[in-house]
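Heads up, one of the protein chains got dropped from this complex, but the rest are sitting where they should.
Up next is chain A:
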Amino acid sequence: MAGINAASSHIPTENNDRPAKKINKKLRLTFIAYFFMAPALILVALFVIYPIVYSIPLAFTDYSAIGETHYVGLDNFKRAFQDQGFWIAMKNSAIFVACVPVLQILSILLAVLVNTKLRGIVFFRVMYYIPVITSMIAISIMWSFIFNQDGIINSLLLDMGLIKSPIYFLADTKYALFSLMFVTVWQGLGYYMMLYLAGLQSVPAELNESAMIDGASKAVTFFKITLPMLQPYIWFCTLFSLLAALGVFDVVFAMTKGGPDGATMVMNLYTYNKAFQSFEFGYSAAAGLVMSIITTLFSVLIFIYGRKGGSGNG
């Protein structure tokens, strides 16, 4: 009741807001707003924004765990470009990008597969998603076990007579990187499937039905209607997984630590090792900066695309 009375006495003055009063109100809200935002903004500034900014000058120093720090100009970058290990890591990260098309094509097919109203379909979707939410450490343990020389894959292949001696999936320089890529695809499948499924479900059902009535085959419907409708999703997911592939770290750290003999050394592990094994913070920052510049170019692409409102606001 008090509310109504108060409202009737206040509204007229609010409507005739003089500029000074408006500014006063805004100042008051500004004060309250920053009071509310302070705890979160301080944490974000300190642990999210500061690292982004401070990483850059760090790359031009010889900062390390011991000794004085000096400005060294471009020395770190020169050293990186002359280091064979840096290029091996670059190459392996680039090879990892081959996961992207495989992952996207399989995910789209899987999304189409689970986009039905079959009984129990939610159960299957959940099953496919479980690898996504599992820690990479647990995944690495499971797959190391399966990939083991006495593991189930080798046992099956030996039993079927397809191979004569066990394959060292993780210990052979020929196979290690591909084994990690396999695990990456396996883990990411459910994630992209869910995104594409959301895309499929935003396709009006009538569109597919009318195509069917027109006598279009399943394949034609897929290529002429489904894929074009999914295009914004394909674009987003491809760039997103491209960034993930270039920045691959967890699976390598958990399963091979870059071995055997550098066969799975990737950029992010290279910079990690330089930082936390040899404590060459400045050098690590420089190598990381090279990588960041490459990935930022791709992120900016995503961002520009996203701002264009490729798929609305949600």
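Just so it is clear, a residue touches a chain if its C-beta (ideal position, glycine included) is under 8 Å from a C-beta of that chain, and two chains touch if they have at least 3 such contacts; residues count from 1.
Going forward, contacts and distances are computed from a predicted model.
According to UniProt, the chain absent from the figure is "Carbohydrate ABC transporter permease", selected among "Succinate dehydrogenase/fumarate reductase iron-sulfur subunit", "Carbohydrate ABC transporter permease", "Cytochrome c oxidase subunit 1" or "Phosphonate transport system ATP-binding protein". Summary of contacts with the chain left out: across A:V44, A:I163 or A:L207, the touching residue is A:V44. Between the chain not shown and the residues A:N24, A:T134, A:Q231 or A:S278, the one that touches is A:T134.
In the full complex, chain A touches the omitted chain through residues 2-3, 6-7, 10, 26-27, 29-30, 32-34, 36-37, 39-41, 43-44, 46-52, 54-56, 58-59, 110, 113-114, 116, 118, 121-122, 124-131, 133-146, 148, 150-152, 155, 186, 189-191, 194-195, 197-199, 233, 236-237, 247, 249-250, 253-254, 271-272, 275-276, 281, 284-285, 288-289, 291-292, 295-296, 299-300, 302-303, 311-314.
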